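Once you've had a glance at the structure underneath, I'll fire off some questions.
Omission of a single protein chain aside, the complex is shown with its protein chains in their original locations.
Labels A and B are assigned to the chains in the order they are written; within every chain, residues are numbered from 1.
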Amino acid sequence: MIDYILKRILQLIPALLLVSVVSFSIIYFAPGDPAETLCTGPDGSANPKSVEEFRIKMGLDKPLHTQYLIWLNNVLHGDFGYSYQSENPVFDHIKKAFGATFKLSVVSLIISLAISIPLGIISAIKQNSPVDVACMVGASLGVSMPNFWLGLLLMLLFGVYLHWLPVAGYGDGGDLEHILLPAITLGTGSAAITARLMRSSMLEALGQDYIQTARAKGVSERIVIGKHALKNALIPVVTMVGLNFGYLLNGSIVVETIFGWPGIGRLTVDSINMRDYMMVQGCILFVAVLFVAINLLVDISYRYIDPRIHYEAA
Amino acid sequence: MSSLEILDLKTHFPTPDGIVRAVDTITLSIRARETFGLVGETGCGKTVLGLTIMRLLPPTATVEGKVMCAGRNLLEVNEAEMRKVRGEEIAMILQNPTTSLNPVMRVGAQIAEAIQLHQGLNKRDAKEKAIEMLDAVKIPSPSGRANEYPHEFSGGMKQRVMIAMGLACDPSLIIADEPTKGLDVTIKAQIIELIKKVTEKKAMLLITHDLGVARELCDRIALMYAGELVEYATLREIFEDPLHPYTRGFLGSLPDRGLVPIPGMTPSLIDLPEGCRFHPRCEYATDVCRQKHPEMIEVEGGHFVRCFHARS
Partner (left out) sequence: MKRHDKHNSRVMGAVARVRESRSAMLGLTIIVLLVLMAIFAPHLSPNDPTDVRLGDRLISPFTESKYPLGTDHLGRCVLSRLLYGARISLAVGITVVGISTVIGVTLGVVSGYYGGISDSVIMRFVDATLSLPSIFLAVVIAGMLGRGLASVMIALVAIEWTSYARVTRGSVLSLKEKEFVESARSLGARDSYIMARHILPNIIAPVIVVATIGMAYVILAAAALSFLGFGAQPPTPEWGAMLNAGRVYMRTAPYLTILPGFAIMLLVIAFNLLGDGLRDILDPRRVVVE
């Protein structure tokens, strides 16, 4: 197992390198000189003298590959640079924002699974019934609905018309009242995907020979479905939970912006808008590494869940 | 005393292309402690017969007739009682052990499940018993292997697990569906030996396409063709005095009898031939075979055959 994990980590190196190159080169995407870009705030360009100082301080006068190595070295030492806005270390901002994003993602995931898994199972058991059709139409809508639109509609209904929930904001450290609408918005897409997957994998499991074996033993239908079929059907769904985290991370950009949730997605958007480029570099690097780490965790947990894979690795 | 009695059993599946007559008016009885072989080519409906007895068919199937066991018609008991029958009174060993074992459950737990369910043992005792069963089917170091998953077993070992699972609650009748399919010769011989031993005191319905296996294990044999029985007698009579041309053809395809295949194809169960269902493949077929469907006749005590020309 340790061997496997090490092997997977080694395999991640190309992805991580690419991530670092992309994050590093972002400042070159912006038109103009990177030193000027990095010294540029919302108020416009800094004076030429400080730009020159900065250029030398950051090593931006050196050749490109040297610059990259300096930058990579800094990053590996936890130095992501400083926010132009607050002049605090980028990493501090990211840490704080990540806490909020993590909270939102976990609540979204719980909501998403709590809705999608039961619905997927019911759809599979009552295949082609009106319940099944309704669930699958709902899932199609959920997949295709723009999350920014869904968020605004929920805001309109529960915040503006019904006054049940606050329209936006973080409240007292992200309390339940404030988290509910963004979490539902964020969770709907992944719920729709998971419900479809749960249904199809349940249908597949129910058609297998071992289901007949269980029935032939005299096992009740409830246990046949709830134990024998579900255990097998959940394997692909659990893999998806990891991918879902990625999906949620992607969605957080839009949802956090709409609901004013101080997470990593909103931080990224704000930093781009504020031309706080070191912050943007830090955000994209952090999110990408997080993404890669989640994929690794999923892979490893997958091996614990499915005994067959465990065996092949040995 | 008979362990199971099947009377005029019909199992049909309505499909968009027509009705599949998988089991068409079958009558047979299995005596206590005997091994009864149901032999036929793939697709003749033998497995469906087994599943009909266990009531494990999809809800679309229509079933008529009677399946009498311990004084009641299994087709009429409620689902809760039927669950008690399954595993406890009648166990079915399904074909393909590779797909018939749950891949994500430990082997011991799969055997213990039925024990817990039917004998009311707690989890630990049931597991003890499961290990005993694995030992009984000659799986080495059973207590260790009980904690393994099916993919860690070889094909023959999986078949042993299936047998252990069937025997777990000491049923009076075992239905074994192709227990030797896909095994190589030496493993096959071992499994046959094992089945012979463990079912000595039990009634068994052996479903197979392999007359060689039936010869090793059965007391009586029924030949099934296109959903119905065509001949039905003791093992000795089937091998020494086969009356139906299909039986003879089947015997002729055995390795020690020249490996001569029966010409033609098995008919589709949707579109059965008029008259005798075997006539398109029968070298003795006459006009009457093409026009009339032969009835099962008893040619001598206990030897039944469905052929107009059986004694001519």
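Keep in mind that, in the parts below, a contact is a pair of C-beta atoms (placed from the backbone, for glycine too) under 8 Å apart; a residue touches a chain by one contact, two chains touch by 3 or more.
Quick caveat: nothing in here was measured; it's all calculated off a predicted structure.
Here the chain not displayed is in touch, across the complete complex, with A. Taking the complete complex into account, A:Pro14 is the one of A:Pro14, A:Pro63, A:Pro130 or A:Gly173 that touches the chain left out. Within the set A:Leu60, A:Ile253 or A:Met278, the residue that contacts the chain not displayed is A:Ile253. When the missing chain is restored to the complex, the residue among A:Ile111, A:Cys135 or A:Ala288 that touches it is A:Ala288.
Touching the chain that is not shown, out of A:Met1, A:Leu64, A:Ile110 or A:Leu153: A:Leu153 (per the contact rule at the top).
Residues touching the missing chain, restricted to subunit A, are 12, 14-15, 18-19, 22, 26-27, 29-31, 140-141, 143-149, 152-153, 155-156, 160, 200, 203-204, 207, 246, 249-251, 253-254, 257-258, 265, 268-269, 272-273, 277, 280, 283-284, 287-288, 291-292, 295 (touch as defined at the top).
Assume only the chains that are shown with their structure count from here on.
Residues 208-210, 212-220, 228, 231-232, 235, 306-308, 311 of subunit A touch subunit B in their complex.
Interface residues of subunit B facing subunit A in the complex, by the touch rule stated above, are 51, 54, 56, 83-88, 91-92, 94, 96, 99-105, 110, 113-114, 117-118, 149, 151-152, 162, 165.
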